[in-house]
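Every protein chain but one is kept in place in this view of the complex.
As written, the chains take the letters A and B, and residue 1 is the first residue of each chain.
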Amino acid sequence: MKSNRKVLIVGAGIAGLTAARELGRRGISSLVVEKGDSLGGRTAAYTCKAVNGRCQKCGACLVQDTLREVREAPEIEISLQTSPVAIQREAGGILARLKKGEQETQARFSALMLCHGFEPFDPGEKSSFRYREIPNLITGIELEQMIRETGNVIRPSDGRPAKDMAFVQCVGSRNPSLGRPYCSQVCCGYALRMARQIRAGSPSTGITFFYMDVQTFGRDFERMFWEFRDAVYWIREIPGDFFTTAEDGVGVVVEDEGEIAELTFDVMVLSVGMGHVPDQHVFAGWLDLRQGPEGFLVSPDRDGVFVAGSASGPMSIPDTVANTRATVSRLMDYLEERP
Amino acid sequence: MPEFQMEKCTSGFSAMVAREPGAEGIRSCYACGTCTAGCPVRRVNPAYNPRKLIRMIHLGMKDEILKGKEIWLCSSCYTCQERCPQGVRITDMIIALRNLAVREGHAPSGVSMQADLIKGQGRLYALDEFDEKKRKKAGLPSLPAEVEGAIELLEKKE
Partner (left out) sequence: MKYALFLGCTIPARSRNYEMSARAVAHRLGIEFVDIFDFSCCGFPLKSSDMKQAGLLAARNLALAEAQGLPICTLCSACTSMLAEEAHLLARDRALFEEVNRELGKVGLSYSGHVKVKHFARVLMEDVGLDRIREAVTVDLKGLPVATHYGCHYLKPSEIYEGVEDPENPSSLEALVTAVGARSVEYAHKRDCCGGAVLVADEETALKMAKGKLDHVKNAGAKVMNVVCPFCSVMYDDNQKSIENQFEVSYGIPVLFLPQILGLAMGFDRKELGLNMNVVKTKGLTEEITGEK
């Protein structure tokens, strides 16, 4: 049954698009506003991690599938390069002032879904990483983009293929001293899946993992981990000093098999975690939303305001889809209760 | 590295260390190894391993730690303490362990000697006539050979 109720969705990443699709399937129209100039959010830049054609269930393709459905749905309106200027609850609904370029409009909605996502940890925040000083030290996000765009791992310094690479886990996660005490739940997954894919494409590439423990989220991950484990060299020590070595290698000093060794890699990947967006407090302020101790938003799930996806906490792509669908379900209950 | 023997462990040692000022957070350690990886002492002497020391504390290996040489190898550079993601004050913990070791009579001779000198004269090097002459020749102001006030302060402390 079609309805003239409309929901405002902030963010056209996997959460926002999933929300629009789910609402559309239930006959509820929506306006999705996206501040960027393309759809799909961060996951659009992630690479498929299939190994020899075998899906590793990373979820990177989900956004493309969702996008296709969303584009074909007449009840879903999308506005790019559009940001909210102010949002408030008003007269049993939501009043929003939106800005696109120089133009500002105001509109009323039945409900609001905040799906504005997360901000990856910037290793520049912890100077011991020397992230911006070492040319071949990159983040997991940069690796995703690199593999997606080039199919290979190459050294940013000179474009040569990486023969020896390393991943450093728990960067900007499980770190109370940085205000990020939580596990981001995705880094062991994305790093291992990418490692597996890289190894499949280039069997001679050496891969070392610096880790504390491996977090196996998701149903299939543990099995995949045990299958792949021996293909990687594991060192249970998070390096302290990072430095540039001869020919722009990335160097660390760790205990390796009982000996103190200086190891050098062509490329080192910092598996960065997830944090809240910089202007989280703005959303919180407009709608009197509670922020958890780490700054993520607690979804009030009432009065027409809902938060879905990583804006509410770190989560994987499949978990984001599940979380969003559950939140849409609660939103539907809310709409049903209104006169 | 001696074999770990449960019977020789001291139950409650971890709590005992955690009661010392500065060492309260040791139970937050999740053995990530960042401290040890950046330790300048460990780099030249693998016998010193802060991550291993903390683990030993939690296992109650009191004698090995307090009677051992390892805790005296820390150079108090604070690199570990600055970088620890869990905010464990590792350098402060080493000082606390040393204090415990001294209380049980296990200080290296050089350390007890320094402590005695400071308590006995208020400074590490007593300035004798020879030093005074050198200072005067260099145009530097006179200093007391011993610092009475400091000696008195420490004597009066219970």
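One rule holds in what follows: a contact is a pair of C-beta atoms (placed from the backbone, for glycine too) under 8 Å apart; a residue touches a chain by one contact, two chains touch by 3 or more.
Keep in mind it's a predicted model, so treat the numbers as computed, not measured.
In the full complex, the chain left out of view touches A, B.
For the chain left out of this panel, the touching residue among A:E144, A:D164 or A:D241 is A:D241.
Checked against the hidden chain, the listed residues B:C9, B:L59 or B:V111 yield one contact partner: B:V111. Residues of chain A that touch the chain left out of the display are 127-128, 130, 241, 243.
Although one chain is not shown, part of chain B still touches it, namely residues 21-22, 40-41, 43-45, 48, 69, 72-79, 81-82, 91, 95-96, 98-99, 102, 107-108, 110-112, 114-115, 118-119, 122-125, 127, 131, 134-135, 138-144, 147, 149-150, 152-154, 156-157.
In the analysis below, only the chains that are shown with their structure count from here on.
One inter-chain figure worth recording: chain A and chain B are separated by 44 Å, centre to centre, where each centre is the mean of the chain's CA atoms. Touching chain A in their complex are the following residues of chain B: 28, 30-39, 42-43, 46, 49, 51, 79-80, 82-87.
By the touch criterion stated above, chain A contacts chain B in their complex at residues 128, 170, 174-178, 212, 236-241, 252-255, 258-260.
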